[in-house]
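Accompanying notes for the structure given below.
One protein chain is absent from this view; the other protein chains keep their places.
Per-chain numbering from 1; labels A, B and C assigned in written order.
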Amino acid sequence: MAYNLLKEKRGIIFGALNEQSIAWKVAERAVEEGAQIVLTNMAVSIRLGSIGELAKRCNAPIIEADATSVEDLERLVDESMAHFGGKIDFVLHSVGMSPNVRKGRAYEDLNYDFLSKTLDVSAVSFHKLLHTLFVKDALREWGSVVALTYLAAQRSVCGYSDMADAKALLESVARNFGERYGRHRNVRVNTVSQSPTATTAGMGVAGMQGMLAYADAMSPLGNASAEDCADYVVTLFSDLTRKVTMQNLYHDGGFSSVALSERVYDTFLKGLE
Amino acid sequence: MAYNLLKEKRGIIFGALNEQSIAWKVAERAVEEGAQIVLTNMAVSIRLGSIGELAKRCNAPIIEADATSVEDLERLVDESMAHFGGKIDFVLHSVGMSPNVRKGRAYEDLNYDFLSKTLDVSAVSFHKLLHTLFVKDALREWGSVVALTYLAAQRSVCGYSDMADAKALLESVARNFGERYGRHRNVRVNTVSQSPTATTAGMGVAGMQGMLAYADAMSPLGNASAEDCADYVVTLFSDLTRKVTMQNLYHDGGFSSVALSERVYDTFLKGLE
Amino acid sequence: MAYNLLKEKRGIIFGALNEQSIAWKVAERAVEEGAQIVLTNMAVSIRLGSIGELAKRCNAPIIEADATSVEDLERLVDESMAHFGGKIDFVLHSVGMSPNVRKGRAYEDLNYDFLSKTLDVSAVSFHKLLHTLFVKDALREWGSVVALTYLAAQRSVCGYSDMADAKALLESVARNFGERYGRHRNVRVNTVSQSPTATTAGMGVAGMQGMLAYADAMSPLGNASAEDCADYVVTLFSDLTRKVTMQNLYHDGGFSSVALSERVYDTFLKGLE
Partner (left out) sequence: MAYNLLKEKRGIIFGALNEQSIAWKVAERAVEEGAQIVLTNMAVSIRLGSIGELAKRCNAPIIEADATSVEDLERLVDESMAHFGGKIDFVLHSVGMSPNVRKGRAYEDLNYDFLSKTLDVSAVSFHKLLHTLFVKDALREWGSVVALTYLAAQRSVCGYSDMADAKALLESVARNFGERYGRHRNVRVNTVSQSPTATTAGMGVAGMQGMLAYADAMSPLGNASAEDCADYVVTLFSDLTRKVTMQNLYHDGGFSSVALSERVYDTFLKGLE
């Protein structure tokens, strides 16, 4: 069902790799809700994934950009504004990657060049993006920026390694740039802390299947899906949430507010036997 | 602008006293978004306020109920379901009152009968409401319940006295009943932590004018108004936020995430001179 | 090992029932650290437990008091000051009881008279205590008050029923009275959020054995024991923590900062099979 929530709005969506991607679902929902969008990703992700299909479906250009390169981001913003013929209303940052996780390095044994890469791709890229938008005054007043994050930023999750640190840094950037962007331009910046999700990136974390089952059993409403997340993000891009900023918003079926559920308790007891 | 976000949905709105009330604005916006509603308040508030006008505008019945009386709540739920011809989709709890605040009792010198009243009206009433809805299975699957709260539940605010404790208790009830309602019936329960607002209730707090100025200067987007709040609550009642539950959601222009802003800093320094 | 951390200090300890009680351990450690103490509890707890033995060991008077009675608290404070020949340096509030938990009432089906009792005994009693101390100016400057609490105040724990709400209210009282007591008298007020502990009260919660195993498996350092807690509380009563106030301090082996540990993960997977 669509409501025209994003009618006449224009946005940039980072990070749609394939149909499993949360960014993919957000792109589809944004267009359903009346928005025009630009899709962007790194060259390698464009090649490996199926973003071309999404672009067709959404009638959207794909602008290649490395989110760690200010130069690329500048070009992306310039070309997007040229495409739209004006300013931008919303942006989704769904960018994260850890070479340490990929190579299976334990958190207590990180490779520091990898860590640097993890932070740069997954968190500093968000500052660069906001900085570029800010300098170019590219966002319309009451525009909305959302970055995707995960609860490991607050509480330790086995297997999540240095992505936990990257997400903590990402959320800090959202708060701190949110203060400046709010004060100077009435733009809001928030993070959405999503349930573990069976995306290509998510499934790269060791033990993801078990973690999905655990999170589902702990969450009163079960895990939030990528589709659910897209619905929620659409509300954050809309004009109905204009005074929400600098927040980390849990979209997780309640997981973050539960210390022990009956289902986990029962399964844990069985496992003890 | 309306989006039909609440098309075919039916809800109960507590606490609309007069045009300044947040509940009043939520009622109006819910109806604009396609919902049918029932209005409810205590007898004395119905008499003193102007809810009749709102009822006319919203084509809604007024069902008198004391939120501290399980009997009244049962009747309210029964009559609402009869009116709607079926189950309920959303409920707004905007109920709070502290005799200690009214009588100007300092927090360190509470009257304990008054405190009991404060807790009963402002927080336990929410448990009674959820309990009544739960027992009667009155909420549709994926229904949504929202209660209004304030940051004093987390951080001390001078002048707010025992309402701070009542709001902390209210938020706890939302979390704990949210877990049960989510698990058993896929219903979500959240609280919205709103900027200080110039409602009749708000203006009863000593020094409210100064507090509004302070909060506005601290918040990058300025204070959220009652109208802003209504917009936000509408998204929480909609089908787009189904997996958000047990959360305390700050709707405050960023206030909760700022420790010191430039505007407050500058004014504070001037005041020191 | 003892350090004379509480040399020349005098304190009141609520809630020592028997050797399992955290309050019992705190009393013993406080005396080992050089303090003089007064023990207090309700008549029924004095009769059922073995506090007499502790009193002998600690060379401490037992002053009977119902923590919900301001009159009793006034007498307790007066008699304690008379006993000490002066003001008091520290107080431990370890008081909690829920008739709903005792009778096995589910959270969604509370008895409201019971709830009122739960809140009154477990949380409002703390306000009454602080109020009595404040009015009588019974605490020395830089005195320290600690109340024991539990993580259920922040995150839902199955089986904990309305004690979760009571603890949320208790922590709010600590924050709010802490602000006043700090500002007016340089006294600090904190809560210690302790691991689930195998005390008589703790074991009254349904499924406590399983919860202890779960919490232990989730906590990197394992559950904190009553003895560990006593050590920690002693530091909070000492002069070394004078600027810590209005805090909820987790003493839980790390549980509160973990979303998923390897041990819980492995056991949960086994349980799924």
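We adopt the following convention: a contact is a pair of C-beta atoms (placed from the backbone, for glycine too) under 8 Å apart; a residue touches a chain by one contact, two chains touch by 3 or more.
All values derive from a computational prediction rather than experimental measurement.
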#### Entry: Touching partners, among the displayed chains, of the absent chain
A, B, C
### Summary
Among listed residues A:H83, A:H131 or A:K270, the absent chain is touched only by A:H131
### Query
Taking the entire complex into account, which one of B:L119, B:A152 or B:A201 touches the absent chain?
B:A152
### Message
Using the document's definition of touch, tell me which of A:M81, A:A168, A:M208 or A:L269 contacts the absent chain.
### Response
A:A168
### Summary
Interface residues of chain A toward the undisplayed chain are 70, 106-110, 112, 115-116, 119-120, 124, 127-128, 130-131, 134-135, 153, 155-156, 164-165, 168-169, 171-173, 175-181, 184, 246
### Residue ranges of chain C at the interface with the undisplayed chain
1, 3-5, 175, 178-183, 186, 188, 195, 219-222, 224-225, 228-229, 231-232, 234-235, 238-247, 249-254, 256-258, 261-262
### Message
Tell me which stretches of chain B touch the chain missing from the display.
### Response
151-152, 154-158, 207, 210-211, 213-214, 217, 255-262, 264-272
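Simple rule for what comes next: only the chains that are shown with their structure count from here on.
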## Note on the structure
Rounded to the nearest Å, the gap separating the Cα centres of chain B and chain C is 32
### Message
Roughly how far is chain A from chain C, centre to centre by C-alpha average, rounded to an integer in Å?
### Response
41
### Task
Could you list the positions in chain B whose residues touch two or more of the other chains?
175, 178-181, 246
